[in-house]
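So that we are looking at the same thing, I have put the structure below in structure tokens.
A single protein chain has been removed from this complex, and every other one stays in its place.
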Amino acid sequence: MQELLPPSRSDRLRSVGLVIALLGLFALISGLVDRDDKVTVAAQQQSAASMNDVDRSTGPIEGEFLVSGSSTVYPIVLEQAEVFSQANPGVAISVEGPGSGDGAQKFCDGEVPIANASRLYKAEEIEICDANGIEYIELRRGIDGITVITSPANDLVDCVSFNDLYALISEEASGFDRWANANALTSVWGGREFPDVALDVYGPGEESGTFDSFAEIVIEGVAKGKTGLDTDARDFVTSIRPDYTSSPDDNVILQGIGASDYSIGWVGFAFAKEAEAAGAAKLLQVAKQDGGACVSPTEETIASAAFPIARYLYTYINADAAANDSAVIAFVDYMMSEEGLQAVSSAGYIDLAEPDQRRAQSIWANRVTGPAWE
Amino acid sequence: MTMTQPAMTTDPATDAVPGANDVFTVDGLNVFYGDHHAVSEVDLTIKEREITAFIGPSGCGKSTVLRCFNRMNDLIDIARVEGTVRYHGVDLYDEAVDPVAVRRRIGMVFQKPNPFPKSIYDNVAYGPRVGGHKGNLDEIVERSLRDAGLWDEVKDRLGESALGMSGGQQQRLCIARAIAVNPDVLLMDEPCSALDPIATGVIEELMKEIKSEYTIIIVTHNMQQAARVSDRTAFFTAEIDEHSGQRRGKLVEFDDTGSIFSNPGDERTEAYVTGRFG
Partner (left out) sequence: MHERQTVSLDTLRARRGDDAAGHVFFVLITSAVGLAFFMVGAVGVDVVVEAWDILTERLWDFLGSPSSADEAKSGVSQGIRGSILIAAIVILTFPVGIGAAVYLEEYADDTWLSRLIQVTVRNLAGVPSIVYGLLGLAVFVKGLDGLTGGRSVIAAGLAVAVLVLPVIIITAGEALRAVPTPLREGAYGLGATQWEVIRTQVLPAALPGILTGTVLGIARALGEAAPLLVIGAVGFYTTGNQDFFEQLRGAFTALPMNIANYARLPAETWRGHAAAASVVLLILVFLINLVAIVVRARISKRLGR
């Protein structure tokens, strides 16, 4: 009789065993995946070692740090961190790109030693750094053109001026759903006349450095009279219309641009160039002033500042870490080296002009703290 | 019968009163469900090794009274019991009494067969296991199944699920399960209401066989069943409370089964047993 009876205790043991087995499986899988990481890194280590010019005379560097900040700069740092870590397997480095503002918050709270920004830190951000006793080294990294784009199907518009963009995208243009609506504004200063076709506006959201830069360079530029308009005779706004389609994801913006024939929008140059190559967007020429020279966005025109909407990319280094943290020092050394700087162009951005480049390297070499760039 | 449970010592004072073979003495029992006064002023005495039947129309409180004998009403939050229920002279509702110990002495079989979703063996072994029995369970299982007249039918499939048995077998398994803990009393709450006549007959025979060892109280809505199996019969009825309009159970008459059915002392009993009401 005994063997006919499944004793319930062993059933219970079996269930417990099953749970333990499942947890073990998890541990095993994560262990395997984990080992794969190391194998990959180790395999690439040798080839990478020759590419790096970090001084390793003091023996293998160890440490751990996080690089935060601009999502625009993220691809540059990703490539640099990857190559750096292959040559320095003892350093645990992580990179994220939540945005310039989020990065500034973490940097000025002392949470991260390195933060990227697609603009200079604002006064209120600097105040937080000061209040927390965080000294920083401000490094210029590269240039990103902000490109005005439309659909490849749009054959009515090839070139826009800052004033045109103001008439289409500033807060005064709220509610405009046809290009011809903007004529009400351009006629004020005797600007161009737009055709009567549907107007769809796409751009990044407020959390983006690209949003800030576009508003600052174009809309504020017009409002401050930099394009020759009489700002005493009339009040100009400095903000962007609230009724456009915004997304934190540049690829979503590009999809919207391609989806409607007479769309207009703005994204970083790296994204626009990729989209143009894929036939998904048309890059508009831009003239700073009405009747001025129309300039196409290219690596050359952005680097030479002939293309009028460009911004510099920055990296902020915690001065304390720059003095004491060997891993951070080694990484920034690599970042600012000739080889590390190649990541700027391979990520789709434009290298600094030679004098700026040397100045940034010297600021790092001398650990100059505080605001360094205009 | 071995007494492995913490014993409820019999009070010598009550031992001296007449009727030492009284198992239960109920005195002024009232049961309330919240505001509802469900059973009012029940007095009765249950004798050892007899089958006592509770009969009466629906809602007359017979099941409620039955559930007072093993403190099953404790499981209902809003239930409240007043009066005394003495078990061998011990007040079951004394603060010191543990309902778990009560239920090991006073087993219960329910209206619908409710075998556990386990094997036949584990069903019967359940009571002894939770009771902390450490010895050989096989013996207890076999004896209980034999007592319940089920052994020959299931001895070759003790490891199979109890849920694969017929309704009548399931109910006999529940009886086997109840007697496996070696109780003193078996409470049966309409044990045959979900069974066909043949299975009912088997259970009734079983009750007569095991009454030499157990005191049995059975609630039934089937008068013939009460007449067939019981030694004594209690007839309950429901009165409508003139204030609240709620039904309130009341014990009408309690006597030898023969008297209740052939010579009832109360006209309500007579009306019920002759089928004129209920």
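Brief remarks on what is shown
Residue numbering begins at 1 within each chain, and the chains themselves are lettered A and B in the order written.
Here, a contact is a pair of C-beta atoms (placed from the backbone, for glycine too) under 8 Å apart; a residue touches a chain by one contact, two chains touch by 3 or more.
Just so it is clear, the structure is predicted and the values come from calculations on it, not from any experiment.
The residue from B:Phe32, B:Phe116 or B:Trp151 that touches the chain not shown here is B:Phe116.
Set against the missing chain, the residues B:Cys60, B:Val181 or B:Val202 yield one that touches it, B:Val181. Among A:Glu135, A:Glu171 or A:Glu274, only A:Glu274 touches the chain left out of the display. Check B:Leu44, B:Val97, B:Leu163 or B:Ala271 against the missing chain and you find that the one touching it is B:Leu163.
Residues of chain B in contact with the chain left out of this view: 70, 72, 75, 77, 100-101, 103-104, 107-110, 112, 114-118, 126-127, 130-131, 161-164, 174, 177-178, 181. Residues of chain A in contact with the chain left out of this view: 11, 15, 18, 22-23, 26-27, 29-31, 33-34, 36-38, 40-41, 62-64, 66, 71, 74-75, 78-79, 81-82, 85, 89-98, 248-251, 268, 270-271, 273-275, 278, 280, 343, 346-348.
Methods note: only the chains that are shown with their structure count from here on.
Centre-to-centre separation between chain A and chain B, using Cα means, comes to 79 Å.
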